[in-house]
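Removed from the display is one protein chain of the complex; every other protein chain stays in position.
For clarity, chains are labelled A and B in written order, and residue numbers in each chain start from 1.
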Amino acid sequence: MTTRNLYHSKPAQWAVYGLFFVSIALIPAFVSDGFLLNQFAVYGIYGMLALSISLCWGFGGILNLGQGIAFGLAAYGMAMTMQMQSQDPESNPIPPFMLNNSLEHLPWFWQPFWSTGGGILLALIVPTLFYVVFGTLMFRARVSGPFFAIMSLAMLSAFATLILDMQPYTNGANGISPPSPLSVFGTDIDPYSPTAYWIVCGLLIVTTVGAKLFTQSKFGLVVQALRGDPERVRFLGYNVALYETCIYAISGFIAALAGCLWVMLIQYVSPAQLDTTFSIGMVIWAGIGGRLSLLGAILGAFLIQGGQSYLGDQFLATWLLMLGAFFIVVVRFLPKGLAGLLEKVLGALARQPGKHARPDLPHAISGAPAAGE
Amino acid sequence: MGVLEIRDLHKSFGGTKVINGFSLDVTELTLCCLVGPNGAGKTTTMDLITGRQKPTSGSIVLRGDDITSLSEHEIAQRGIGRKFQVPAVFRELSVRQNFEVAYSREVNPFRNMLRRRPAGFSAKLDEVATLTGLKDRLETEAGFLSHGETQWLEIGMVLMQNPAILLLDEPVAGMTESEIEKTIVFLNELKRTNTLIVVEHDMGFVRQIADVVTVMHMGAFLAQGKLSDIENDPRVREVYLGEPEV
Partner (left out) sequence: MTSLDIAPFANALVLGLSIASIWLIAAIGLTIIYGTVGVINMAHGEFIMLGAYTSYALQSSFGLPFLLCLPASFAVVALVGLVIERGLIRYLYNRPLDTLLATWGVSLVLMQGVRLIFGSDPKYIAVPEIFQSNVEVGFASLSVFRLVVLAITALIVAGTAYLFYRTRFGMQVRAVMQNKEMAASFGINADRVYMTTFALGAGLAGVAGSLFGVLAIVLPTMGTAYVVQAFLVVVVGGGTLMGSVAAAGLTGELQSVFAFITNDTFARFLLYVLIVVFLRFRPRGLFAVAKGRR
């Protein structure tokens, strides 16, 4: 039985979030190796994805196994934008891989990507719009729970198939690798520079604060209520499908943002970004970290992806096996993940007289990012 | 003048007629009890009024406004609040949060994203929390409430909606004697300012709250009137033959 304790105190939560933001913002001060910094920025993107999953699955109860749709489509949009930055409208208008596939004209849907601003805007808007349409179709029909999860997974696999199939326009399985870094307002953003790191870090902070404020608004409260009992919410006068579509689309938008940043850092995109394993991986990050805690989900992503790259490819099979087993344990015994464990511990401490729970809190949480990074 | 007018309602499930030409007028500021033997179609009628199911034919009019074909949330917005037979509250949220969700004056998701405390909420919360006796339980998670408290919470949630009509489906099911006593006082207070329809089996309870009693039988209207008249109606006696309460 959990009682309200320090874990639920809003000032304490914001303090811990603040501490987390400061610690990730300070990383470039201690890390000078560009490759390492780039790697950390990529973790930040994984954190953003876990955040988006926490919003729709944790808070809204909508298990989305196809978050790679937003991430992947946006990544393609960004890669197309960056690719067109290296093309010249007069002398060299067609990307090399299209020439290899004997295309003579730039396809119409590539045209808008001549404009950097327009391209990035499309990369963000198209996936979000897809989420709005798909969400409206599914939620209005009251498709929910496992059925929705399966349908999101199927849609993801459909998109991956489509991109693979449109070889001349997307370069199929090889993907798109823009030759030069993203350039905005005439300056290149070197993916290995602190600037790139700070862009990612800044957007991670903005999305996290935004998501946190969302969950604390009346909207967030209704979303949490419909996770438990959508029918009851409906009889209180709320359009449940609309609320579900909103939270799903917001989560998709954050994933799309992550997709854009990912290509900015990696300069590459392929159908692998729409792989089902990757999308379900996001759910595992959020599940282990704690789907009901935005920060918990982010730290879950850091922890798991950090652990995976620390061990390296050599032990990948063993690592994944352990991860699977650990995930089973979490689902079975810790439905609220590691954050839920902290909630329980703090609850237990609060009930013990003579012990002060407060000094333990920042310590207990701030220990986690250190382990992940 | 009827607040709610139900005209010639029919509902069948694959050939089985569950509601068969049921009509009902509910007068403003009265408490109408809907009674009838098991399978008379009381809960189905509730479902049809609130839009959970759609009638095969017939019409439901709320204050001159035809609501027959509207969806659940639209009907709720027009002022019909419903308390379910099995209490349905948000168990993971605190009592205060339950009330806050139920305070559904603003249902637009985009406006609700920007708002944390809706206007007029605190005053209403204070009023309803006092009325339902949950004032010092506001921070408790609803899942930890006793059965009686959960029933009260749900009645409170319906009140937070500020509905034109409250539909209560077996509000005292599973309550203790003293809780039932409290509910009787409460409902008699409530009907001075609200219009209510209560589905109930317990005739003793009906006797103490009802202004009007409507009897349903086999999905149709059987009789309506004061309880004393109803109890002497030979048709009602026939329907309830063998039922000890009448």
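The criterion applied here is as follows: contacts are C-beta pairs under 8 Å (C-beta built on N, C-alpha and C of every residue); 3 or more make two chains touch, one makes a residue touch a chain.
Given the structure is predicted, the values throughout are model-derived calculations rather than measurements.
Engineer: Taking the full complex into account, find the residue in A:A12, A:C56 or A:A149 that is in contact with the omitted chain.
Structural biologist: A:A149
Engineer: Pick out which of A:A211, A:V283 or A:I298 touches the chain that's been left out of the picture.
Structural biologist: Final answer for the missing-chain contact: A:V283.
Engineer: Which of A:L36, A:L129 or A:V331 sits in contact with the chain that's absent?
Structural biologist: A:V331
Engineer: Give the residue, chosen from A:N100, A:Q216 or A:T318, that touches the chain omitted from the document.
Structural biologist: The single option touching the absent chain is A:T318.
Engineer: Going by the touch rule given at the top, which residues of chain A touch the chain that is not shown?
Structural biologist: Missing-chain contacts on chain A: residues 61, 63, 134, 137-138, 140-143, 145-147, 149-151, 153-155, 157-159, 161-162, 164-165, 231, 276-277, 280, 283-284, 287, 317-318, 320-321, 323-328, 331-332, 335.
As a working rule, only the chains that are shown with their structure count from here on.
Engineer: Could you pull out which chain B residues touch chain A in their complex?
Structural biologist: It is residues 50, 52, 72-73, 76-77, 81-82, 84, 88-94, 97-98, 100-102, 104, 106-107, 109-110, 112-118, 139, 141, 144, 157, 161 of chain B that touch chain A.
Engineer: State the interface residues of chain A toward chain B in the complex, per the touch definition above.
Structural biologist: 1-2, 4, 214, 216-219, 221-222, 224-225, 227-229, 231-240, 242-243, 246
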